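Note that one protein chain of the assembly has been removed; the remaining protein chains are unaltered in position.
Chain lettering (A, B and C) follows the sequence in which the chains are written, and residue indices restart at 1 in each chain.
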């Protein structure tokens, strides 16, 4: 099992991440993945992502470990960018390696739902007219995360 | 909406595919993905994938179009390799671009389930001892595909 | 004439990937073509008779059932259940 967690300002490469992830073993049959990008619209120019150094890495590490246990993953990579990101830029990458596709894709959804609700990141929006505003938490994210509740919160 | 379908013997690059897919629009917030690889174990050395040229591309194109309609995708890329592939090599790549993560990941699962049951590919296994055997269809794949049935089969 | 294609283990067993033949006399559906092929000697009988239950079919690159119609000019493919992805 290879767990890799990174919080970084720089861009990442899926092609570069895959070989690292695949060290997880020959028994793996597939990688589920989600790549989040800055969604445009409503005059949005950029997002600035802030986080809680230390706690972020710790929470993401726990989310990855929980996904590994729950879905029997052979590997899990979670990379989250911070700093200023313009529309269309990648924000987050989740890769889950499993024996079968259902586990790989379910684990990916699980990690994303928990990242949205349990990892200490905050987004500030920056619009074409110069206005900025902190993004408010979406109730939909709490609902999405709650569908995984079994023994309570991860970690 | 950008649909890209390819059946090819050569390897593909996720990093190269993403910019093409993302032409689908600025309203997109995420890419759901699945990368299938040749799963090792039980002395397996390689797979040889055969397909029905013409029908394959046509069926995959319909699966992509159905996913686009059903999940409101902004883009869908499906690349399936054919020929001889050794353990650990990538076989199939599915990328689904959507406004939100749930649609992107659900569409990815949908496409994979239909690819397994509706695209004319056949796998022959090749073992370390030289033995070869055609892979038999898995009932689990039919069950997985049937969960999407609404108006019957896609296309 | 019709074109018949064989894939995967059907091709291996029958020793050919395609053949052209006249539409069998009186044949109106896929099932008629299957019965005609099953009437041949050797592997054809085994593949289309005894083991015919697992053989799948497409007519002009669309999945088809034994009841689906065929006519001269059609491309008819026989193959095992698919195993891609």
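Keep in mind that, in the parts below, contacts are C-beta pairs under 8 Å (C-beta built on N, C-alpha and C of every residue); 3 or more make two chains touch, one makes a residue touch a chain.
Predicted model, so just to flag it, every value in this text is computed and none were measured.
Counted over the whole complex, the shown chains touched by the missing one are A. Touching the chain that is not shown, out of A:18, A:92 or A:107: A:92 (per the contact rule at the top). Subunit A residues in contact with the hidden partner, per the touch definition given at the top, are 36, 49-52, 54-55, 58, 80, 91-92, 112, 115-124, 134-138, 141, 153.
Going forward, only the chains that are shown with their structure count from here on.
For the pair subunit A and subunit C, the distance between mean C-alpha positions equals 49 Å. With centres defined as mean CA coordinates, subunit C is found 26 Å away from subunit B.
If each chain is reduced to the centroid of its CA atoms, subunit A and subunit B end up 23 Å from each other.
Counting partner chains per residue, subunit C has residues 85 touching two or more of them. In subunit A, the residues touching two or more other chains are 101.
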